[in-house]
Each structure stands twice: as C-alpha cells, then as structure tokens.
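Quick notes on the structure that follows.
As you look at this complex, bear in mind that one protein chain is not there, while each of the others sits in place.
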Amino acid sequence: MEAPRIDSGRIAEVSHGLDRAEVESREKVFSVSDLSVAYSGNVALEGVALEVHKNTVTAFIGPSGCGKSTFIRCFNRMNDLIPGAKVSGTVLYHGEDLYARDVDSVEIRRRIGMVFQKPNPFPKSIYDNIAFGPRVLGMKGSLDERVEQSLRRAVLWDEVKDRLKDGALGLSGGQQQRLCIARALAVEPDVILMDEPASALDPISTTRIEDLMHELKRDYTIIIVTHNMQQAARVADMTAFFSVLVDDDGAGRRGILVEYDSTTKIFTTPSDKRTEDYVTGRFG
Amino acid sequence: MSSASLPATVQGGRPRRAWRNRFFTVAMLFCMFVAFGTLIVLLVDTFVTGWPALSSQLLTGLPSTVPAEAGARPAILATLYLGLLVLLFSVPIGVLTAIYLEEYANRERWWNRMIEVNIQNLAAVPAIVYGILGLAFIVRGIGVGRVVLAGGLILTLVVLPTVVVASREAIRSVPDSIRQGAFALGATKWQVVWRQVLPASIPGIATGSILALSRAVGETAPLIMVGAITYVAFNPTLMGPYTALPVQIYNWTKQPDADFQTLAAAGAIVLLVIVLSMNAVAIFLRNRYRRQW
Partner (left out) sequence: MTAADVTVARSTTALPRKRIRWGEQVVHLVLFIAAAISVLTTVGIVVSLVLPALDFFREVSPVDFFTGTTWAPLFLDAKFGVLPLVVGTLVISFWSALVAFPLGIGVAIYLSEYAAPRATAFLKPILEILAAIPTVVLGYFALTFVTPFLRDQLNVQVEIFNALSASLVLGIMLIPTVATLSEDAMAAVPRDLRDGGYALGADKLQVSTKIVVPAAVSGIIAAFVLAFSRAVGETMIVLIAAGQLAQITFDPRETIETITAFIGATGNGDVPTGSIEYKTIFAVGLTLFVMTLIMNLISIRLVRKYREVYE
C-alpha cells in the first residue's frame, strides 16, 4: 500500500469506512453512465459515471456550483419538477432504467427518499408530518405504529413522544431535520438522499445526524451531498469529487465528476491533482 | 457646540428648510384629514338622518307607498340570498382558477398567459358592463328572467377576478420547500395541492373571499340592469322577482319626499352594518392568521 501522500491528520479523522473491495462486493443500487443535465439549454452537469452500492454511504463533495445538488436530484427524478430541465444519459436502479418512458416517477420517490438542506417540516402536527406519506400512498397497517417506528429510527421518539399533536414548526432546527428524516423513513424507502442535511444546523445537531447516518446505513443506502469535507471523511464509505469546468470562452460553466473512490483514498492518496488541491484546501 | 462653528450654508438653510418641512407636514395631514374626515362626516350624517326610521318595521316589514309603514324585509332577504349565491359560486370557481394558474398551468403556453391577462382585464371592467352582459344574455337572451339567480350569477362574475387574485396571492405565499418535501415523499400533484398548499392558504383565501363578498353585497349598478324591480312586496325566491337592499336605497333616494330620504338613510345604515362588519371580519382574519414562515 502506498504511503499516504497527505497528512490525514490535517483533514481530521478519516472514518473507518468500508474499503473499495467491500463496497463493490455489495449489490449495485444505482449505475450511472454518461449523465448530463441541462436547465433551459445551459449545461449544469456533464458526463458523470459512477455506481452506488447497497447499504453504503456515498458522499458528493466539491466547490459550490459544481452540480452536486443537481446530480443528487437525478436519483429521485426531482429534476422532472423543474420546467426546462433535461436529463440525458442513463441511470439504472437495480438494473432498470430509471428514466424509461413508462416509469412512474411519482412512485419512484417513495422508494428513493430525500432530505433537504433546510429542514422543511409541514405546517402541521408532528404526527401528521410523519403520517402524510403513508396516508397519501395508501399504506396499510397501523398508522400509530408506523409513526412511532419512524420517529424511533430517527432517534427523535423520546423527545417528542408526549407532544405528537404539537406543531412541528415549534421544534428546534436539529429536531426538525430529524423529523424530516423520520418522515422520509415512514414510507419505507430503499435509498435516502440527503442534500447537505446538516449545513443549516449547529455542531451538536450535526453530530447527531452523522451518528444517525451510521445507524441508518445498516438498512438503507445513503447518498449525501456535503460541502463539509470533514463530514464526508467521517461518514462516507465512497466519495465523489466534483468540480467546475469553465468553457474556453469563459462563458459556460459545467460540472464534471473528477474522481470517485473510497473515502480513505480520496482523502489520503487522491489520483487527480484537482482532488488533492481541493481536499488540502488549496482551492475551493 | 455653538452654531457659529457650522458652515454658513447649513445655518442659512435651516429656517427655510424648517418652513418647507412644516408646510409639507401640514399639507400631508390635510390630505389625511380630508379623507378620514369625509368618512366620519358621511357615517355620522347617514346615521343621524336614518336613525329615526330605523325600526323593526323597517327590518321586518314590506315596502309601502307610505313612508311611515315601509319596510325593507324583501330587500334585505334578497341581499342575503344574493350574498349566499355569490359565495357559493365565486369561491369554488375562483379558488380552482387560482390553483390552475399557480400550480398547473405551464406559463410557456399562450393560452395560459391569455387567461392571466384576461383576469387582470376583467378586474377593471366597470360593474355596469357586467350588468349589460347580464341584460343581454341572462335576462333577455337565455331568458332566465329578472330573478334572484340571475342577479347572483352576474354578481359572481363581477367579483370573480378579485377572488382569483386574492387566492393566487395566498397560494403563492406558501413556500416552495413545502411542496418539494411533499413531492419527495411520492405524493401526486393534486395530493400536494389539496393536502399541503390549500390548507396553508386558507386564511388568505378566506380574507379575500369575504372582501369580495362585501363588495358584491354593496353593488347596485349590475342589479339595476339585471333585475331588481322597483316595488317588491313579497319575500324573494330563487327564481322569482326581487329587489336588493342597495337598489331599494336607490329607489328611495329617487323619491322627492323627505320621508323617503330618511328611509334611504336608514336602509344605508343597515347596508353599511352588513358591509362593514364583513370587512371587519376579513381584517381580523388577516391579522390573526398572518403566517410567519
């Protein structure tokens, strides 16, 4: 094994995430090839290819404007909701084309859930927030049980069990985000996408969310976008580094995938100089 | 710090500035005074003039050629019926139109843009033109006749743009993050609208609807064209002739006899009470449910 080129002490403790061989031995959940996204003709992301495996945490890192959020939204077809957005290339979900013409994009989102950067609880009670998904999807079984299970899995149950009927907007930022995670869990997804889930939270709440990710990955596949490199180093098994390519005439900016590898490798012995520059803080 | 140390220009300018400021402040207060003063004079004058004629006879009796015996019950009832009809028609149509324009319509399409512009124009059409529309189509055209239903339909059209605009604003003020969160759970568009967006916009919609209703109830011009007759001495029914309170007031005002003028003032008091209490409710709702997102 190559001696680490980068002093990993400088980046803070790199988690003992799975190594690449272990990750690749697991079932493939997503397989992306030659993916590009354009908004009303402006290319935001170009030529991305990578694979995401079951029960792992994958992080997308990179400077702002490199298309990480755009990319993560491709996994649950949320880009469909933006008029003028065009996705080309292939995204396979368990081997099937996610963007095939006859795929029900609404149903997809039940299986591939999402948590947003700014916690967005509905202006309803805590109970109704969690219950919303199961209700609109017509899920059978005891709603009360489902709500309790989801809140337990999101490590929020003990804090709110006595006030389920209270408004969700009265919770703190960290609690609201865990509520949103519980809400996503309630519809029994397969994958959970998190777009900068802790960037609006204080450090203690952030740590809780990260611990939660470690727990959740036993049952779910998790993809997160983060601008916090240390966070990626702490939670992710695989990390993808994105960057911005500026056109020759300086007018267009496109996001591209630079390097995708196990977290340890990205943060200690990256193959690409651009990656090295970014993770050592030389730019971005 | 003595004023002698300041530059001469600043010193010299001050008295003139002070005069100008004073004059302007007086002018502004004068504007406020005229506007609100007139309002007060109007309310007081109407109240004082009409008070003697305000009696249970007025409220519950039938009209008569003798001022002392005249009542406005049919007119008041008709006004309430009309209000109910307007509420029944304008709110659903208006809210559905607003939902369509805000959540469903693709702005690129020309027909959707045309619908938007169209509603803006309708809001500025004088009420009497709606009366002409009613005259041509409903009363004499299709021939429903000078009935309460016709009046209700026309008044609905008059206030529909107001309801649409108010509902659109209420819907627009719901943050997009709520919609995104609901979509991300696998909800369909209608589920998102019906279960998240609409419930959150109800206060705004209610306020706008009540304000529209209060306007409809006070409208006279379309009703003059479309049906309200001069002398109605029976309770109004949906498909029967009628007269409404504003029209009754107008008719009384037209009579030269001073007693009828008093009656008109009394009728005006009743109408003002109805209209202003609706406005008060709307303002109260708006303040109470002002959402902090």
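Labels for the chains are A and B, by order of writing; each one numbers its residues from 1.
Keep this in mind: contacts are C-beta pairs under 8 Å (C-beta built on N, C-alpha and C of every residue); 3 or more make two chains touch, one makes a residue touch a chain.
Just so it is clear, the structure is predicted and the values come from calculations on it, not from any experiment.
Though it is not drawn, the left-out chain touches A, B in the full complex. Touching the missing chain, out of B:Asn121, B:Ser173 or B:Asn235, is residue B:Asn121.
In the complete complex, the hidden chain is touched by one of B:Leu58, B:Ala182, B:Ala264 or B:Leu285, namely B:Ala264. In the full complex, subunit B contacts the hidden chain through residues 17, 20-21, 24-25, 27-32, 34-36, 38-39, 41-42, 45-46, 49, 92-93, 96-97, 99-101, 104-105, 114-115, 117-122, 124-133, 135-137, 140-141, 157, 160-161, 164, 188-190, 211, 214-215, 217-221, 224-225, 246-247, 249-250, 253-254, 261, 264-265, 268, 271-272, 275-276, 279, 283. For subunit A, the residues touching the chain absent from view are 93-94, 96-98, 100-108, 111, 149, 152-153, 188-190, 215-216, 218-219.
Here, only the chains that are shown with their structure count from here on.
With centres taken as mean Cα positions, subunit B sits 50 Å from subunit A. Considering their complex, residues 106-108, 175, 177-178, 180-188, 191, 195-196, 200, 291 of subunit B touch subunit A.
Those residues of subunit A lying in contact with subunit B across their complex are 76, 78, 81, 83, 106-110, 113-114, 116, 118, 120-123, 132-133, 136-137, 180, 183-184, 187.
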